[in-house]
Structure formats: structure tokens, C-alpha cells
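Next up is a structure, given as C-alpha cells.
The complex appears here minus one protein chain, its other protein chains still in place.
== subunit A ==
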Amino acid sequence: MFVKEGIIASPGIAIAKAFVYEKSVVEVNQNKVNDAQRELERFHCALKESHKQIETIRQKAISEFGDEEGAIFEAHAMVLEDPEFTDGVEAEINDNHLSADYAVKIVTERFCAIFDQMDDPYFSARALDIKDVGTRVLQNILGIVQADLSRLDEDVIIIADDLTPSDTAQMDKKRVKGFATNIGSRTSHTAIIARSLEIPAVLGLYDITKTVKTGDIVVVDGLAGKVTVNPNAEQTENFKIEKKKYQEYRKELDELKDFEAITLDGHKVELVGNIGETNDIDGVIKNGGVGIGLFRTEFLYMNNDTMPGEEKQLAAYRSALEAFPNGPVIIRTLDIGGDKKLPYLSMDDEANPFLGLRAIRLCFKEVELFKIQLRAILRASVYGNAHIMFPMISSITEVRQAKAILTECMKELDEANISYDKKIKIGVMIEIPSAAIAADIIAKEVDFFSIGTNDLCQYTLAVDRMNQNVAYLYDPFNPAILRLVRQVTNVSEKKTDCFTGMCGEMAGDPMAAILLLGLGLDEFSMSALSIPKIKKIIRSVRFEDAKAIAQTALNLETGEEVTNYILAEMKKLKIDI
């Protein structure tokens, strides 16, 4: 028995036999070969076979995961047909007398290296495509029959280095109960597929493929981020109990779906979802979110090779609005810059990108780009309860400037006789300390605030949380942050028809729920999976108690004192995290 720790990529617990899916070590013939004709033939046969396979997989990917997954394999076909690739391999065979397999291997590596070096996520993704295609051709040359994930005859946990789109597209989804891989992160392909299949996954385990053998009993604990190999009878029993407990917990949460987020003494708040693309809408509905508290529109821009036009944006916003006929859908205007760049918009390198030309500041510089988005949001507003939210606001001047541009767009639509919601709600992100401090001034121009805790924390505490040397200072429970939150809710409480929401990670943190409720937050926006948990906590507490807890927390000295205090109070109230 042994335990390995990794990154939690998808929650749940699965117990099944391991299926070690290995493909990395392919032995190629590195000796000089004289019969070039024969090697060329081997290469071309393999190309033909690869073509057939890619087309089959493409069809399967489209029918099971959608067009986007299918597009990955269109890109694979283009790589396969690429003359630089085929000519390159042929040249190695003809001129350097390499075997077909060795030639494919080095040409693939050569191209991967070129794309890997480029400091751009788009190109890193191309390197993966090329690697995936190269491996396929190589296996076809060598007649290696890839261990097949499409024909599994018992329930398994897939143990792999990493899973590519080629692997997951052909996988037998009924038999696969979990993933454990050497590499990967929460945002890697394997993680995304695991969450969409709702199976547990623990990634980033370094050498799990070397330490586990096919047939070993493996427990993937996607709650604790641990993988236990060959557990003893007692441990197995415990995991089975844990698994059952989790399933019951999920079931209980599912049953909460149609209930309101209301405290024991009748105070109601709104629980809504954060989404990045229209695919995420279903998850919010399924988990009982009543609207969208943050539509991150930059994904519309980043997942495209060119600027998304007005019509394309309109379609995306409209589908979110139609999915929630009553609930609010808060659309945040483009928040690019900082660590996020666009391939088609040249941006200067800055010494301090997080203090530089990002979000609304960039939109003021690229007014035409901003207006396209505003027009699309306005046009979509007739389909539901749309709210516009401006990011990175530091003062009322920027709010007025943004509203002036919005008014221009409204005039253009009026002239063109296009209808829109004339009373569309306008709000701002509170993520710069100055905006929180001057919330009473900004309130004159807005209908709502939404606190972005991640950036508010970074800017208030002057901490880059990606910097491991100072990350320990990043603490949303720091009393300074709590006081800023309270300052904002204080303002919205006094203004009629004004509300304060939160769309940072803190809003979905069970530890923070009672505190935020007590601080006077009206709306909590989080990733869909967190909604039921937060709802359960809110439904089991009295608003009066939450207010008292928040009041005490505001006067504690450190973040650590705050968290300890909350834990103790939750224990007293018999509320599980």
C-alpha cells in the first residue's frame, strides 16, 4: 500500500482496477538504412492509416463532445498533410539514410521545439497537436497497436502520463471511473474532460505510471487530492464509506437545487454562477444558480484567432440571457492585459502589467473594439435581464467615461432603429482599493458593485500570489480586506435599488460564506460546483448570527484569527464545511 499526492482536478472518489495507459517509450531504429524506397513506403502507408484514424476519431469527438473537440482533429489532419512535415521526413530518409520511424521522430521533435519556444499559449497548443500526430504516425509505422481505451471489459481507473484529445475521444466512457496522471493541471485537457464526465481526477503525480501496475487496486480521491494504491481491507472499507458519504452529500445538494438561498430567519441572497463561455451555462442551471454573476467575456476573444464580431458576441450573450429568463446576467466587458493577451492585438511589454494598460484602460485606448462589445451587449439586452459591468475601475471619472461611450452606442442603435433595454443596469468591479474606499462617490453612477476578491487582495496587500516567496501574505480573510468589503456593502445598503455582489474565489469558499453574509453581501457569484455547498450553509444559519460573527471578525487583528474564529463559530452552529 502507498499513497501519492497530486493536484485535485475533478471531485469525487473512485475505487477500481488500474489500467496503465502507456505510450511514451517507442523504440526506433537509429541505424542507417540503405533501402530508402522501402522506408518511404512504410512512411506513406502509415500516413494513409493515420488519416483514416483521425477522420474516425473526429466524427466520434464531434458526436460525443461537440464541434470544438472535433476541430482539434481538423488541425491534426492539417499537420499530417503539411509538406514541411512530409518533405522533412522524406529528406531524412533519402539524404541521411534514416529509418522511417527515426525520421518521423526527429522531424516531429524539431517542429515541437520550434513551437514550444514561442512564448504564446496558442503555439504551445500547436506543439501538442504536432506531438499527438507524430506519435500516431510513428505507431502506425512500427505497427504498435495502441492500448485501446475504447474496448475495456471492466471498470478501470486510467493511469497515464497525460491524456490527449486523441485518447479521450476514443475512450469507453462507461468503464472509465477516474484518472490519475503524471502531469497536468486544473485547466489541462484531462481535467476538463474529467469534470465534464463527472469522474474524479488527480493529476500532477509525477511518476504514477511507474509505480502502479495494470490490475492494481487504485483509489482516486478527488476530494483530498490523493491516490491510494492497493489499500488494505480496512482502508478499502473506509474509502467505500467516504465514497457513499460523498454521493449522499451530492444527492442532498442536488435536492437543494430548487430551493432559495434564504437564512433561517428569512434573509434572502442570490447565488449565481461565474461563466467563461456558453458551455458553462448548463452547469449553473444544474447546480441551482439563479443567474450569472460574472460572464467573463475574454474567453470569447481568447478562444478565437480573430476579433469576435458583434454578431458572434450577440449570440453568446443572448444564449446566456435566454437561459435565465428572470435572473440577472452580469456581462463584464473585456478584461484583457495583465497576464492575458490576445494574439491579434499587439500590446507593448510593460514593466508592471498589473498596474498597466489592462481591462477598461485598454478599452478606452481601443474604443472601436469596446464599442463592438457594448453594442452586442445592448442588442442582447432585449432577451433577458442583462447587466453591464466595467472592470478595473479606480475612480468615478472612468465610470463616466465608460458610460459616455455606452451612450454613444445607444444613440447609434436608436438611429438604426434597433431595440435594447434602455434601463439596462450598469455596475463596476470593485478590485482596486481606491474604488472600495470611494464606493460612496462611485455609487452615484452605478446600480451595483461586484467585488473581485482575487485582484482586490493582490492590490490591497501588494502581493503577487503566483510568487511563491510572498504568496503567504495573500489572505482574503485579512481584516483590511473584510473592512473594504464592509465599506462597499455599507454604501449599497444606503442607496435604493443598489446591490453588492462578489465574484472572486472567496464567494465560493464555504469558510467565508457566513462571514460574507454577515458583512451584507446581496449576491454571491461562483463556479457552478460551489453553489449547492454555499446554499446549504446559508440555509442553516440565522442572518442575525451571521451579522454578529462578521462584526466580531472586523475587529480581529489577523487573517489567522479570523479563520480560527469562523471555524469555531461554525462548529458551535454545527455547520460542516
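The rule is simple: contacts are C-beta pairs under 8 Å (C-beta built on N, C-alpha and C of every residue); 3 or more make two chains touch, one makes a residue touch a chain; residues count from 1.
Here is the rule we go by: contacts and distances are computed from a predicted model.
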Checklist outcome for this item: In UniProt, the chain not displayed here, chosen among "ABC transporter permease", "Phosphocarrier protein HPr", "Ring-1,2-phenylacetyl-CoA epoxidase subunit PaaA" or "CO or xanthine dehydrogenase, Mo-binding subunit", goes by "Phosphocarrier protein HPr"
Item to check | Touch criterion as defined above, residue of A:Phe65, A:Phe85 or A:Phe370 at the omitted chain | outcome: A:Phe85
Checklist entry - In the full complex, which of A:Val104, A:Ile130 or A:Leu461 touches the chain missing from this view? => result A:Ile130
Item to check | Where the unshown chain meets subunit A, residue by residue | outcome: 78-79, 82-85, 87, 111, 114-115, 122-123, 126, 130, 304-307, 343-346
